[in-house]
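One protein chain omitted, others in place.
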Amino acid sequence: MLRIPCPWCGERDETEFRYRGDASKVRPAADAGLAAFTAYVYERDNRCGWHLEWWLHVGGCRKLLKVVRHTLSHELHAVGGPEDQLSPPPGLTR
Amino acid sequence: MSAPESQSMPREIPGIRLASCAADIVEIAAFHGRAPELENLAGARGLELPVLGRVAVASDQLALCVRPARWLLLAPPAHPGATAAHWQAACGRAGGAVDLSSGLAAWRLAGPQVRDALARACRLDLDPQVFPAGSAAATVMAQVAVILAVLPSGLLLLTPTSTARHLREWLSSTAKPFGLVSEADVTVGGLSGDQAT
Amino acid sequence: MNPLPKSHATPARAQRVSSGRYSLGRVFLEGLTGQRGWSRAWAKATPRERYRVVVVGGGGHGLASAFYLATEYGISDVAVLEKGPIGLGNVGRNTTIIRSNYFHPENIRFYEYSLKLWEKLERTLNFNAMVSQRGTLNLFHTEAQRDLFTRRANMMRLLGVDAEPLSREAVKALVPLVDLDNGRYPVLGGFLQRRGGTVRHDAVAWGYARAASEAGVDIVEDCEVTGIARDGSRVTGVETTRGHIAADTVCLAVAGHSSRLAAMAGLTLPLESHVLQAFVSEGIKPVLDVVLTYGAGHFYVSQSDKGGLVFGGAIDGYNSYGQRGTLPMAEEVAAAAVTLLPGLARLKVLRQWGGVMDMSMDGSPIISATPLEGLIVNGGWCYGGFKAIPAGGLATAHLIARHAPHPLAAHLDLERFAAGRTVDERGAGPFPYAH
Partner (left out) sequence: MRGPGRIARGLLTDPDRPVGFRFDGRSMQGLTGDTLASALLANGRRLVARSFKYHRPRGIVTAGPEEPCALVDVIGANGREPNRLATTLPLHEGLVAESQNRWPSLRFDVLALNDLIARFLPAGFYYKTFMAPGWAWERLYEPLIRRAAGLGRLEPIVGDHAAPAETVHDHADVLVVGAGTAGLAAAHRLGTSGLKVMLTDQDVVLGGGSLLDARWSAWRVSMCTRLAGLATVRCLPRTTVLGAYGHGVFGALETLSPAEAARFDGLRERLRIIRARRVVFATGALERLIAFPGNDLPGVMLAGAAHQYLRRYGVAVGRRPVFFLNSDEAYEAVFALSGAGIDCAVIDVRESSLAAGRARALGVEVHGGAVVEGACGRDGVRTVRVVEKGHARRELAADCLLMSGGYSPATTLASQLGARLTWQEPIAAFTADLAPAIGQIAGAARGVFGLTAAARDGESAARTLAAQLARPVGAADPGVDLPPDADATPIAALWEVRGPAKAFVDLQNDVTAADVRLSFREGYEHVEHMKRFTTHGMASDQGRLGGLVGSAVLAQARGVPLWQVGQTRPRPFAQPVPFAALAGGEVREHYRPKRRLPLHDWHEAAGATFVPTGLWLRPLVYSRRQGWEAVLNEARAVRRSVGITDVSTLGKIDVQGPDAARFLDFIYANSFSTLAVGRARYGIMLREDGMLLDDGTTARLAPEHFLVTTTTANATATLEHLEFHLQAVWPRLDVLLTDVGDQWAQFAVAGPRSREVVAAVVAGLDLSNEAFPFMAASVATIAGVAGRVFRISFSGELAYELAVPAGHALAVWSAVLEAGKPFGIAPYGLDALNTLRIEKGHVTAAELNGNTSADDLGLQRMLKKHGDFIGRTLSQRPGLTAPDRLQLVGVRSLERRHRLRNGLQLVTPQARATSLGYVTSSTPSVESDGWVGLALVAGGRRRLGERLIGTSPVHDETVEIEIVSPHMLDPENLRVRA
C-alpha cells in the first residue's frame, strides 16, 4: 500500500487519494490541433520506472499533488504541488 | 504480555461520550497570495487563524485549518446565513466565504477510549505524541470524510451531514465495547472548556 | 549475463521430439510402466537467426497467434520469444473467466467467436484445458443496471448469443449462498450466460505451446526482447538476450508490457499498465457452481476445480508494473464478498497476487498494424483478454498472414483513437484507471 506524503497533510494511505494519471502531459494550446490533442488525451509513455503523476487528495486537503513514483518498486522520489518541477533521481530515468 | 487494549475497562465508566455541537460553520478561503489579509481581518475579530494542521480556540469561536489558505470557522448559531454573510463581506476581494452550517455536522467526542475506538476506522495516528492538543486534520473514516481537531474538552469531529447518520451508526456499533453515551449538546464555547478526557 | 547459445540454421524440426497424442488409454498404459514414457510437452527451442514471424511474448495471445499461424495460415517459420518461462504472465494469473456478454455488437461477435473456439479447444489442441461452461451470472441491484443488462442481453440475443434474465428467486436457487437482501444493495435479479464459464488457465498456455510446437513453431524461453531492429520505417527483427533475430514480421503480444516494447520501436501506444489483483481461498467442497459477479461493488468469484474460490475486484487504479497485491484491495474485495455471500465469512483466503495488464484508453483491445511496416500489436487486453485468447490469436495470425484485419477484429485497430471510433464498453472515457 502506498503511503503518500502530502505536503499539506503529511503521510497518508493511498486510499485517501484519487489517481489522475500521467502528469508529464501538458494540455496543448487551444489551437494546437487534432494531433496534439490526440497525443495529449491518448498517448502515454507508460514507463516502467520513474513516473510523474497526479494524485488528488480527495480525502484530505483536496490539493492536487504531483508525485514521482517508480512504477515497479512503488518507491516515491518526490511529491509536490502542480507548479513544482519534479524530476526522477539523477541517472535513473528508466 | 498483554496489549494495552486488552486491559478491559469496567463497563460502568463509558469510554466515549458523544455530544453534538450546534454551531454556525463558515469556510473562508483566500485568493492567491491574499491569506495574510484574511489573517488580519480575522485577528481584528478576535480570531487567530491557525496554520495548516492546527485549530485555534477563542472565547466562543474556533478556527481550524486543514486545507492550505482555507479556514473553517465555528461560531455560535446566529440567524441562518448571517455569519457567512458577515464573513463574505469581511473577506472583500481577498477571498470568499461559504456557509457550511448545514453541510457539516459537528460532534465532540470525549472519554479515555476515544482514540482506541477511532483507531477502528481512522487511518491517522491519533497518539497524543503525534497528534497533540491543537492538531487538526482532514481524513476519511468508515468511507466518510471527517475533520478531526484536538480541543481541550475532547475531540472535535466534523462530517458531511448527508452521511452523518451513517457515521453515527457506525460509531455506536464500533464503540459499543468501550461504552458510548450521548451527552447534551455543547456550544462552541463549551468545546474549548477544559473537560479533561 | 552471458547470452545463451543460439543455433545456426538448424532445421526447425530436427530437435523436436513429439510428445505424442494424449489420451486416457495412453495415461493408462504409462501407468503400467511408471509414467516414464512422457516427453516434453513443448520443445525447448534454441533460437535461429531468422524467422518469417517472430512473436514476442509467450503468454496466451502470443502462443495462440503462433499456433494459428502454423495451423490455419500455413506459416510455421515462427518463433515465440518469451523472456522467462512461458505462461507466467497474465495467462497464468487471471481469474479464468470466459464469456461473450458485451455491449458493442462488434465485441459480442468477437468474444462469441472466441467462446466457440473454446468450446472445441481440447479437440483442437489435444490438451484438456478444462473448459467449463458452468455459466456466468451478473447480478444487478438497481433499475439502471437492469436496463443496461437488458440492453446488453437483447443485443446478444439479436446476434444469436445466449443470455437470459433471472429473477431474484432464480438467482437464489442457483447460488444459495447469495444474500438477496444484503442490507445495502439488495439483489434485484441477474443475467446469466450459460455458455460462459472458466478454463484452467495454465493449461491454456501449455496446450497452445505444445500444439504450436508440434506444428513446427519454435518456443524460445528465457529470451527477452531488448530492442526492435528497424530499417527506416520497416521492422527487420529483434534484439534479444540471446542475440539478434531477424524477422519479416514482428508481433508484440506482451500484454502489460506492450508500451515498453513499442517504445523500443519508437512508438507510443494509447496504453497504461495497471495491476489487477486476484485471490484464492482454501479448497473446500463445491459451494458455488457458476461464475458470479456482484453489481454493487467490484467483486467476482468462481470456484476452481481444485476447490478454492478464485476471486478478484477492480484494478489498483494507478500505473504499475508490480505483480503484487495490496491490502486495501484485499479489504475491499472481502467486504463485498461478505456482503453478498455472508456465508463465506469463516472461509479462509489463502493467497493474493497481481498481474500487470495493459489498460487501453477505451477499455477494448488492440489487434492492429502499426505505422511501422512489419510490426503488429496484439495488446490492450485490459482485464478481459484471457477469454479472448483463441479469437485474439486467430485474428492476430490472420492479420500477419493476410496483411488485413480479420473481419471480426477490424474494429480493434489503433487508428480508432485518433479517429474517434473508440469502443468504450463502460463509457469511462480515456482514463484507463476508470475502466
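Going in written order, the chains are labelled A, B and C, and every chain counts its residues from 1.
Following the convention adopted for this analysis, contacts are C-beta pairs under 8 Å (C-beta built on N, C-alpha and C of every residue); 3 or more make two chains touch, one makes a residue touch a chain.
All figures in this text were calculated on a predicted structure; none of them were measured in a lab.
Displayed chains that the missing chain touches over the full complex: A, B, C (touch as defined at the top). Residue C:T326 is the one among C:T136, C:S273, C:T293 or C:T326 that touches the chain not shown. Counting over the whole complex, chain A has residues 1-3, 13, 18, 20, 23, 27-28, 30, 32-34, 36-38, 40-42, 54, 56, 58, 62-64, 73-74, 76, 82-83 touching the chain that is not drawn.
Take chain B: the residues that touch the chain left off the picture are 1-6, 8, 27, 29, 31-32, 79-82, 85, 93, 95-96, 98-104, 119-125, 127, 129-130, 142-144, 160-163, 165-167, 169-170, 173-174, 176-177.
One chain of the complex is left out; on chain C, the residues touching it are 19, 22-24, 26-28, 30-32, 34-36, 38-42, 44, 84-85, 87-88, 92, 105, 119-120, 122-123, 126-134, 141-144, 146-155, 157-160, 163-165, 177, 179, 182-185, 191, 197, 200, 202-203, 206-207, 221, 281-287, 296-297, 303, 305-308, 324-327, 330-331, 333-339, 342-353, 416, 418-422, 424, 426-430.
Everything below uses one rule, namely that only the chains that are shown with their structure count from here on.
In whole angstrom, the spacing between the mean C-alpha positions of chain B and chain C is 50. Averaged C-alpha coordinates give centres for chain A and chain B that are 31 Å from one another.
Note on chain placement: the centre of chain A and the centre of chain C lie 29 Å apart, centres being C-alpha means.
Contact residues on chain C toward chain A in their complex (touch as defined above): 257, 259-260, 263, 268-273, 317-322, 326-328, 358, 361, 417-418, 430-433. Residues of chain A touching chain B in their complex: 8-10, 12-13, 15-16, 59-63.
Residues of chain B touching chain A in their complex: 52-53, 66-68, 123-124, 137-140, 145.
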